[in-house]
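The complex appears here without one of its protein chains, the remainder shown in place.
So that you can tell them apart, the chains are marked A and B in the order they are listed, and the count of residues begins at 1 in each.
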Amino acid sequence: MTVGTEFYLLLSAGMFCIGLFGVLTRRNAIMFLVSVELMLNAANINLVAFSFFYGNVTGQVFALFTIGLAAAEVAIGIGIILVLVRNYGDVDVENATTMRW
Amino acid sequence: MSRPRLRLGRHLLPGVIAIALFGVMASVFLTASIGDPAGFGDASVIESIGFSLLNIADVEGTIPTEGFLAAFIVIALALDAALDGSIMLARRDEGDETGMRADGGDTGGEEE
Partner (left out) sequence: MAIFEISPAIALLPFVSFLLALVAGKYMPKKGAIGGIVATGGSLVLSVLAVIAVAGGSEYQHTYWMWTDSAPIDLSFGILIDPLSALMLVVVSLVAFLVHIFSLGYMNAEGETGLPRYYAELGLFTFSMLAFVYADNLLMAFMFFELVGLCSYLLIGFWFRTDSAASAAKKAFLVTRFGDYFFLIGVVGILATFGTAQFASVGGTESFAAVAESSLSDSSTALWMPDAVSAQQWITGLGLLVLGGVIGKSAQFPLHTWLPDAMEGPTTVSALIHAATMVAAGVYLVARMFAFYALSPTALGIIAFVGGFTALFAATMGSVKNDVKQVLAYSTISQYGYMMLGLGVGGYVAGVFHLMNHAFFKALLFLGAGAVIILMHHEQDMWKMGGLKDKAPVVYYTFLAGALALAGIIPFSGFWSKDEILFDAIILGLDDPVFLMAYAMGLTAVFFTGFYTFRMVFLTFHGEPRSEAARDPHSIGWAVKIPLITLGALATVAGVANLAPVEKLTGIGNATFLTDWLDGEYGGFDALTYHQYTDTAGLETAYIAGSEGTTVLIAGALALGLALAGAGLAYYLYNVPRPEPHVENLGSVRDVLYSNYYLDEFQVALAERVTMPVARAANTFDQSVVDGVVNGSGSVSLFSGDRLRRIQTGVVTDYAAMLGIALVVLLVGFGLYGGWLL
């Protein structure tokens, strides 16, 4: 008995929303990056689930590419956090608010 | 004694948006009528992925799919660029004195 596709979708939606929750409430920049990673992986689950639904491997290949890109993005993100710490002295995102009204 | 504390309070209010989004998505997914998944049969998924990444098609025992060689190379380039970029961002500017200290800066350093 295979698990129905809607449960995979539900799982992916749940992970996405947990990641979104983290993005919205976290003040530490590194935890912000972790939440973004969670959102990316939720998308991956979705891709693989539909790849199984249509019997087409394209979805899984695409998921691989997404993982690679997520890695690249985190690398740059850590770099940016380093610069943030250098300029504002703390990893708190609520300190860096000069581009405002 | 400092240990991580879970902060609760008003600052969690924006999180309601995430919960609302989950509610919307769940109601859509559960009420949709999705058919049975097609599945892969006896074919080997890993082999199929490998062959498609290198644009080798129509080998026996694999699921036929389109070629991804170009995308593969693009991802390689992107990872390369990301590596260089992060190194550039992490590099110190000329004469920047804020360094990473192993002891957290408790000892006086050069003043002693």
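What we mean here is this: a residue touches a chain if its C-beta (ideal position, glycine included) is under 8 Å from a C-beta of that chain, and two chains touch if they have at least 3 such contacts.
It should be emphasised that the depicted structure is a prediction, and the values quoted were computed from it without experimental measurement.
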Interface partners of the hidden chain - shown chains only, full complex considered: A, B
Omitted-chain contact residue, chosen from B:21, B:43, B:74 or B:89: B:21
Residue among B:32, B:46, B:69 or B:88 that touches the chain left out of view: B:32
Residues of chain B in contact with the chain not shown: 14, 17-18, 20-21, 24-25, 27-28, 31-32
Residues in chain A touching the chain absent from view: 20, 23-27, 32, 93-94, 96-101
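One rule holds in what follows: only the chains that are shown with their structure count from here on.
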Chain A and chain B, separation of their C-alpha mean positions in angstrom: 6
Chain B partner contacts - residues on chain A that touch it in the complex: 2, 4-6, 9-10, 13-14, 16-18, 20-21, 24-25, 27, 52-58, 60-61, 64-65, 68-69, 71-73, 75-76, 78-80, 82-83, 86
Touching residues on chain B, where the partner in the complex is chain A: 11-12, 14-15, 17-19, 21-22, 25-26, 29-30, 32, 34, 36-41, 45, 48-49, 52-53, 63, 65-66, 68, 71-72, 75, 78-79, 81-83, 85-90, 96, 98
